[in-house]
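A single protein chain has been removed from this complex, and every other one stays in its place.
Going in written order, the chains are labelled A and B, and every chain counts its residues from 1.
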Amino acid sequence: MSRKQLDMTLLGLAGLLSFGLPLVISSPTYLQILILLFFYAYVTTAWNLVGGFAGVLPLGHSVFVGIGAYSSTILTLQYGVSPWIGMIVGGLLASGVGVLIGRPTLRMRGAYFALCTIAFAEGVRVMIENIDTLGPFKLNGPRGLLIPLKGDSFWNYQFMHKGPYYYIILIMLVLVLTLTWFISKSKIGYYLAAGGDEPEAAEALGVNVAKYKLMAMALSCFLTALAGTFYAQLMLYFYPKGLMGLDLSFEIAFIALIGGRGMIAGPLVGALALRPLNEFTRIYLGDQLPGLHLVIFGLILILVMLYQPKGLTPPLARLYGRLANRITGSDKSGHRTSSLKTTGQEGAQ
Amino acid sequence: MNKSIGGKLVGLALTALVALSFAAPAAAQKTIKIGNVEPLSGPSASVGVQGKQAREMAIEEINAAGGIKSLGGAKLELVYADSKSDPTVGVTETERLINTEKVNIMTGCWNSAVTYPATQVAERYGVPFVVPVAVRDTITERGFKNVFRIAAKDSWWVRDQFRFLKDMQEETGQKMKTIAFVYENGDWGTGFAEKWRALAKQDGYEVVLDEPYPSTATDLTPVVNKIKSVNPDILMLVSNAADAIQLTNTLAELRVKPKVVLSSGGGHADPKFLENVGKNALNMFDEVEWNTDVNKPGVKEINAKFKQKYGYDLAGESVDAYAAMYAIADAFERAASTDPAKVRDALAATKLTTGPAMIVSYDGIEFDESGQNKNAGIVIVQVADVGGKLDRVSVWPKSARRAGYKPVFPAN
Partner (left out) sequence: MTAQIQAVLDGIMMGAMYGLTALGLTLIFGVMKVVNFAHGSLLMVGMFAAYWLIKLTGIHPYLALLIVPPFLFLFGYFLQDLVIKPVFKAEQQVREPLTVIIVTTGVWYVLDNLALMLFGAEYRTVRTAITGTSFSIGNVIVSVPKFSGFVVSLATAAGLWLFMRKTRTGKALQATSLDREAANLMGINQYRIYNLAFGIGTAIAGVAGCVIMPFYSVYPSVGVVFDIRAFIIVVLGGLGSIQGAMLGGLVIGLIESVFPLFMTSTWTEAIIYAIFLIILFVKPSGFFGHKQDW
């Protein structure tokens, strides 16, 4: 078969496997691990729209997760609105906030932008911790919000088993990956790529870099907020430090950086590499050696940045390419550079 | 196409995970597994570890005495998970203990912020959850069937703090008028403050300061400065370990001397506290579940045993954890089954008035319909110089007061 056929077959197989897995795995703990893995892959892919495609380093993205969670939860708790609707509201709110904060900051240089996002995220978190009620809305300050048990109910976005959650986040992940792929092939993708590396050149060519960066930001924030609602409904509890803290923001960024930011599969690869590590070191080494998994995390980060600064995906992709060519008998020129679909970092030359 | 690579990797990884899940060993069942979520690292690690040690001591004793006789001498086994004082971790670990480790019963988590959602998880799965110490009222006020708490809830703590103040003013004839609230701005502190405000109004005090502060503040001088500027008669505190030390030392440094300083356990009850503040804590009052001089049989011996094993005295959390283990054993004994519903019912019917669990400061463990131990009480202690060493002396309720001790009220 041809290279293209092999690629499609494997893709189909992977899809089948992912969707069929809950039928085989019954342990809620392992399902939970997978759910969290997809959750992180999803959030990081959404982050990638700004951090990878637009070429800046947002280190405070967890604030949008929080906005999503708080919006949908407050609407549910106080007004009985279904979390699905609340989710959209949260997304729109996050989008608006993102544009507001993006307009002045996206034109800044890397480190300044990063510091801004951190300051903004922490500022919002501290403010929420200090506020019990904002007008008619109960924020409950540092104590966070608890969602009461409502049993199995799609409308209430609550399920007694892990299965439905698994499928929801998997579908969200597939959708966001597809969306990213479309954008990368579109005009916007190329504008963003150009703007990330050589903004002056791009502007000289008539590309309104700022506008496209803002669009990416708006989209990214919207998608991130949806994940916030998902998380709230999965755990049925959250509080400012856990959901809007720097830990989450940094973990998202690291997953993308280690996986390969600016690449579509980068966040997914990163999540696959790092999340199981996180969970298993906590489970098996948790009480003996607290903090070990973060030491490992940090070391991996340093090593990857030293030897593979573009992330783990390029070498893995090359490996796959060679294997696939071997299997299908294609030659090197049998595949265009479309098998290394990178956008953002290898921009306009 | 990159997606195919990603997809392939997803497939590979998932297959690996599938293999792993099948490799999980099946658990044998002639032991009863008790799952415990405790803060074994993080800011409350000290207390979490004490809770762990107390449980271990109790389980050792129970197993040595023959285990659960109605289940053929089944032994009790403890499984731990570290919550790191993080509610999200607490929830995930509770789920793991219930679903993977298949524990028969849960206990935990000391931090109210962790206990609150973790107990909901247990309720979701129908597994009984015994809470030794986590004071937030709402833990037992949600209509849950599976949650039982040994210690008093925070509205009782607050009520007793104000009763103490009233009693002492009556006893000594000294009237106090102004009161200041200084508390850590987490779950615990803000919960207490809400109730303080109501009771202060009721008892006719003038609240001159209502100051939450971040527990992780680098410098508490601004807060102490504020206290100094309002000069309250009574200063009430809720603090964790590090800030309790900082506050006390800074109060001494800036020579702030309210007439009465009353703290609420937690950081102030931590063994490291006295070590690090020394004489600065003299005459401070503290509210705790238990004190080493509680006048009940067995207290001296059991405390001595604990001290010998682990190097320090029993304290609130450790005593309640210890008692919780005995209450759990008692429930299993009466249920004569590991079926969660039967165990739950046995717990609800508990009337434990004998045995080592009774080193608690009150006379019996009995749960009301909301799962709250009806008899749970607290003790107010004062830091005093006893024979050259700093010691915490029980002063209230009057029946619990250490013989021969006259409380210093006001302190300044």
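Details
We adopt the following convention: a residue touches a chain if its C-beta (ideal position, glycine included) is under 8 Å from a C-beta of that chain, and two chains touch if they have at least 3 such contacts.
Small disclaimer: the values here were computed from a predicted structure and weren't measured.
The chain that is not drawn here is touched, among residues A:Leu17, A:Val65 or A:Ala114, by A:Ala114. When the omitted chain is restored, the residue from B:Gln174, B:Thr221, B:Asn295 or B:Asn412 that touches it is B:Thr221.
Checked against the hidden chain, the listed residues A:Met160, A:Val295 or A:Leu323 yield one contact partner: A:Val295. Looking at A:Ser27, A:Ser82, A:Asn130 or A:Thr328, the residue that reaches the missing chain in the full complex is A:Asn130.
In the full complex, chain A makes contact with the omitted chain through residues 57, 104-105, 108-112, 114-116, 118-120, 122-123, 126-127, 129-130, 250, 254, 257, 289-292, 294-295, 297-302, 305-306, 309.
Residues 41-43, 45-46, 185, 210-214, 216-219, 221-223, 225-226, 228-229, 241-242, 245-246, 249, 252-255, 272, 276, 278, 280 are the ones on chain B that touch the missing chain.
Basically, only the chains that are shown with their structure count from here on.
Those residues of chain B whose C-beta lies close enough to touch chain A in the complex are 1-11, 13-15, 17-18, 20-21, 24, 40-42, 80-82, 84, 86-89, 91-92, 95-96, 99-100, 113, 116-117, 120, 123-124, 142, 185-187, 190-191.
Those residues of chain A whose C-beta lies close enough to touch chain B in the complex are 7-8, 10-11, 13-15, 17-18, 21, 24-25, 27-30, 32-34, 129-130, 141-144, 146, 148-149, 160, 177, 181, 235-239, 242, 263-265, 268-269, 272, 276, 282-283, 286-287, 290-291, 313, 316-317, 320, 338-342.
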